[in-house]
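Shown here: the complex without one of its protein chains, the others still in place.
Think of it as A and B in the order they're written, each chain with its own count starting at 1.
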Amino acid sequence: MAGNHADTAHAVPLRILLGTWGALIFLTWATVAVTNFQLGPLNIVVALGIAVIKSTLVALFFMHLRWDKPFNAIVFVSALLFVFLFITFALLDTKQYQPTLIPGYAPDMPAAATEASPS
Amino acid sequence: MTTTHVAVGSRPHSAEAQPGENYLNCSHGLKSWLLTLDHKRIGVMYLIATLGSFLLGGIFALLVRTEHLTAGKTIMDADTYNQMFTLHGAVMVFLFIIPAIPAAFGNFVLPIMLGAKDVAFPRLNLASFYFWIAGAVLAVVSIAINAPDTGWTFYTPYSTSTATSVIPVVFGVFILGFSSIFTGLNFIVTIHKLRPKEMGWFQMPLFLWGLYATALIQILATPVLAITLLLLILERSLGIGIFDPALGGDPVLFQHFFWFYSHPAVYIMILPAMGIISELITTYSHKHIFSYRFIAYSSVAIAIFGFLVWGHHMFTSGQSSLLSMIFSAITFSVAIPSAIKVFNWVVTMYKGSIDLKTPMWYALIFIWVFSIGGLTGIFLGTLSVDVHLHDTYFVVAHFHYVMFGGTVMALLGGLHHWWPKMFGRMYNERWAQVATFLVFVGFNLTFFTQFVMGSRGMPRRYYMYPEEFTNWHVASTWGSYIMAAGFVLTAIYLLRSLAKGPIAPMNPWGGATLEWQTTSPPPHYNFDGDPPKTGDPYDFDRVKYDPETGSYYHEPLRG
Partner (left out) sequence: MTAHSAAHAEHPPHLAHHFETPVQQFESGKLGMWLFLGTELLMFGGLFCAYAIYRANHPDIFLYAHQFLDKKLGGINTVVLICSSLTMAWAVRAAQLGQRALLVLMLLLTLACAGGFMGIKYVEYKAKFEHGLLPGTHYVAQTDHGHGGDHAAPGHEAAAGEAAAPHAAAGDAHATPAEGDAVAHEMAADEAAAHALEVTPTPPVSAADAPKIGRAAAAPGTFRPGPEPTTDGHGPAAVPANPQIFFGIYFAMTGLHGFHVLAGMIVITWLLVLSLRGTFGPDYFTPVDLVGLYWHIVDLIWIFLFPLLYLIH
């Protein structure tokens, strides 16, 4: 049994676990520290970039993707791609129609009724 | 058998089944069904549950149609009418058509087609059935309290301001989403990990490709529905305002959220149906499916294209013209894989030895009706035409031609195809064909008239209509009655067959896939002993007829 499992049951060396942890803590510090600098629009890019690096570290080492079947990584990445697709299209659209909105306009709807009150 | 397995089933079963023992009679009592981990029993329970929902949704549909017999009030007031069409839509979409084929037939057939003993996660499978039950109960509770009148799409801001009980039904749909996700997850893992080594991806029956593509959508789209509905519940209960213009929110954003799931969801409905049609056409033509790989790839292509077209529901909702153009263009591309399938089915029949049994009739109806539904979809995907046709009966007719004429016809075909396998009894072929005829005529009478009304400007979801539409509406309503008669007849002869039908042989139709190489009904572990080795799933040269037993059989695999 143990032999059977050996190919899947790859135990991550402690050195790598602790190293990943150290890198994550450092990057957390870095992402806070960088907010002290005014980088304009770059701030969000830097913040997201650091977050991407951190999550890649978590996925590769803590989540074992580095040694896993490639299909699991494909699942993970395609889920992210679909999130990206969703956000891109929705963002593109709202950006486009934003200038046509009437500021502060809200149609006059009947007052919010309480749930389950008989009509 | 002495070791402590993680037991499958409520009592330990012997690997060697007794003669005459099958999954239906291997254990008894209500508990052995309600706590079963057997994919076949779970499939049968899903079948009963989803067909029950179909009945419920059908009653709502008949009430809506009956109301339209006259231009004014016929049997109900306007508010009730709004509730009726909402319930019809919500029940049919969420309780019936999304789970019906994957959860009922997929569960029953998928492991057998693979030669596996069960799906990868039997407990999760049962859990997902109970998620379905919980969601259904919540939906029914909302009916009892005060049925929602928002339409099945729950568009904000009306859904956040109506006085009807939106939260229970939305929460019910949220739970149903988990049922759907877990079923899809189970199928993907089963196909990946429980497929025998000798069965390659392109040696799977095409129904499994359909289910696999469906499961991909279930996994990737349903979570977005979950968060949408959660936000809608928060919107109603706490007023968080993300979708509410009065609180600075954006109602068009709700439509983006909703359709990111709900457009792919229509492919959740149609892809398994297409998978069934692939099985039916090749089986009843007794001929190898034409261009296997293109049909398989086109399933996956439809699943992926399905994610890129959701905005075509929002052409008139205030969506930007740039996005409308993009979505319109990609929408047309969905026609390509759909047409690939239709052409391949037709070519499969060419020079085949066609056996016009009831399932084949349904498959032929599917091709005819789905083509009409698909082609009218092209009209609706065209921006300029859609501005005129949006929210008219044309749209209603279009999606009923695809959803009802497509999915339900395939479901009926599959039901008749696998009925002998599921229950071990043959139904009456003559009555079945009469019912098929009634359904076909009734269906077209109901919905073709709606194309005409829609193109003349009859808006959907309207309680009253101008007098000039009366004849069309009355014809449509009569069509729905004829269809209902067809369904009642179907229910009668199918139920009757359970008691009095002749015993079904192993392979009454000459099917080539693995489920036809085990007994009808199959034993608890699907096969007595190891499943037969498979090569090409549609190798009809090996399938021979034995006049003595009235059954087809497989010659042993050569080589």
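For the reader, a short list of remarks on this structure follows.
Just so it is clear, a contact is a pair of C-beta atoms (placed from the backbone, for glycine too) under 8 Å apart; a residue touches a chain by one contact, two chains touch by 3 or more.
Since this is a predicted model, take the numbers as computed values, not measurements.
Contact with the chain that does not appear here is found for just one residue of B:W33, B:F121 or B:Y158, B:F121. Residue B:T222 is the one among B:T36, B:T222 or B:S551 that touches the chain not shown.
For the options B:L247, B:I354 or B:L489, the residue in contact with the chain missing from this view is B:L247.
Counting over the whole complex, chain B has residues 1-8, 15-16, 111, 116-122, 124, 181, 185-186, 188-189, 192-194, 219-224, 226-228, 230-231, 234-235, 238-242, 244, 246-250, 253, 256-257, 528-530 touching the chain that is not drawn. By the touch rule set out above, chain A reaches the unshown chain at residues 1-2, 4-5, 7-9, 11-12, 14, 17-18, 20-21, 24-25, 28, 31-32, 35-36, 38-40, 43-44, 47-48, 50-51, 54-55, 58-59, 61-64, 68-69, 71-72, 75-76, 78-80, 82-83, 86-87, 90-91, 94-95, 98, 103-104, 106, 109, 111-112.
The rule is simple: only the chains that are shown with their structure count from here on.
Taking each chain's centre as the average of its CA atoms, chain A and chain B sit 33 Å apart. Contacts from chain B toward chain A in the complex involve residues 79, 145-146, 157-158, 160-167, 192, 220, 224, 236-237, 239, 244-246, 250, 252-253, 256-257, 260, 307-308, 310-311, 318-323. The residues of chain A lying in touch with chain B in their complex are 71, 78-79, 82, 85-86, 89-90, 92-94, 96-97, 105-107, 109-119.
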